[in-house]
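Only a single protein chain was left out; the remaining protein chains are all shown in position.
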Amino acid sequence: MSKVVVTGMGVVSAIGIGVPANLQRLRAAQSGIRLPEHVGTRYAEHMMMGEVEASDADLFAQLNLADTHGITRTELLAFMAFREAVAQAGLTDTQISASDTALISATTVGGMVQAQALYDDAHAISNATEFAASYRSGAHTLRLAQGYRMRGYTDTINTACSSSANAIMIGARLLKAGRARRVIVGGTDSLSKYTVNGFNALQILSDVPTRPFSADRKGLSLGEGAAYLVLEREDDLSERKALACVSGYANRCDAYHPSSMSPEAIGVIGAMTGALQVAGLAPSDIDHVNTHGTGTQNNDYTELFGLEQVLGTVPPFFSTKSYTGHTLAAAGAVEAVFSILSILHGEVWPSLHFTSPIEGLHHSPNTQMLAGLDIRHVMSNSFGFGGNCSSVIYSKL
Amino acid sequence: MEENALKAELKQHIIKYLNLLEMKPEDIADDEPLFGPNIGLDSIDALELTVLLEREYGIKITDPAEGRKVLVDVNTMAAYILAQQASA
Partner (left out) sequence: MYIHATACISPQPTFNGDFFSTGAVINSGTHYMALEPDYMGSIPLGQVRRMGRSVRMATGAAMPLLQQFQVDGIILGTTDGGMGDCHRFLDQIMEYAEGTLTPTNFVQGAPGAPAGGLALMTRNSGYNNTHSNKGLSFENALIDAQLLLHEGVVRQLLVGCVEEISDAQFNIERVAGYVKESAGPAADLLGSRTPGTVNGEGAAMFILNAEPTGAYARVKDVATYSGDSMADLSLLIKEFITRNGLETTDVDVLLSGLNGDVRTDGLYEAGSQAMPDASVIPYKTLFGESPSASGFACWYAAQAIAGHRAPIGPITPAWPDPLRHVLVHNHFQGHQHGLILLSSVA
């Protein structure tokens, strides 16, 4: 069966707009977590987040969209990343709007980023605001599809923090089943009053930049961003070259608690083991792990415990959330881009803000700038609320 | 407020905040562990209880360790509230 390959990628995050900008900051080991300027929340005064360094006005100006009515920041980020991905893949307008081109996207906040408009419409304060049709998760997907005149299959996943990883998996499966010729997969989320307050109410936000896998980690730093990958079958490619392949994936449920994971790491272990099985790889084949690594007590312990159970000796691993913050639904796709960059350039970058190792476990994240490596297989993990555990393996072609 | 009246009020609040359907204040003994098998609260409920303390009694618990000592049963919660009110 033909491999599922990645022919284009686009990303926008706190460490840059575009793949080259993001790579540069990774190589410079420079975190994008700082006091935000554009998100309307009182927590912006003291809580550091991974904000994209652009206002909505900046993004509008860069995009030059025909119809700007009711467009939210979540959509603006999506358009930025989508545009880059399809350009790199060399897709023509005709190909994008072909009926066998599918779009699988993901978001958690969607248009709810417009908190005041949402409140006003929900209370029917007056006439509908311009955002009345923009709030739902699926609205941004429809907007992307309409903007690019896409006629093919669309889907939107919302499983919280594992959403875009699940989107990527579905894209791969659609291609393998011959139900699409190419699939654009990914996700988007913007910083919002809604999510800041939600995570604050759960008391899992860190008041310092997140310290993934550190003994004294205090929680997560929120982030925002968007990323899209163009997936195609290798056999369909003729001349164009692909970047990497999606060789394995699995989705399992931890089934323990709505917002924390089991001590036995059932879902984590199940997802990683499942991904290895689909890829036909042994644990020792994994050269690098791009962890979920949110910096919460629960996630980092459970994830590392799970990694040790499944992989034994864990290869160099890190958390890119120490650079970008937790980009929620976009995380799986943003981290897919970083995983593929790792493969393409043979590099593993340092996990930032690491202090000291977690007691009771046996590994620490990579804190060195590693280059000149042969990175054949990268495992990327994304775990969401509701016990949703997803693991995807990207491999060198 | 007088201690017994406070405990009765606290039970009403707990039932309301946590939406403990079919439970009445008299079903909650003063020393019944809130996180034990009978009432069966979990970590999210613990967060709800800290909000209850702030909204109803103006008391903020910021240290999780302190929270674990206070949120044991109605007795410990009432004692904490009274102590905070006395020192205010």
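Labels A and B are assigned to the chains in the order they are written; within every chain, residues are numbered from 1.
The rule we apply is simple: a residue touches a chain if its C-beta (ideal position, glycine included) is under 8 Å from a C-beta of that chain, and two chains touch if they have at least 3 such contacts.
If you're wondering where the values come from, they're calculated on a predicted model, not measured in any experiment.
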Among A:34, A:173 or A:218, residue touching the chain not depicted: A:173
Contacting the left-out chain in the complete assembly, out of A:9, A:26, A:85 or A:145: A:145
Hidden partner interface residues of chain A, rising order: 41-43, 108, 112, 115, 118-119, 121-124, 127-128, 132-133, 135-139, 141-142, 145, 150-160, 166, 170, 173-174, 176-177, 179, 193-194, 196-198, 200-202, 251-259, 266-267, 270, 384-388
Residues of chain B in contact with the chain not shown: 17-22, 40, 44, 47-48, 50-51, 54-55, 60
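The rule we apply is simple: only the chains that are shown with their structure count from here on.
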Between chain B and chain A, distance of the C-alpha-averaged centres to the nearest whole Å: 39
Chain B to chain A touching residues, read off their complex: 42-44, 47, 51, 64
List of chain A residues in touch with chain B within their complex: 201-203, 257-260
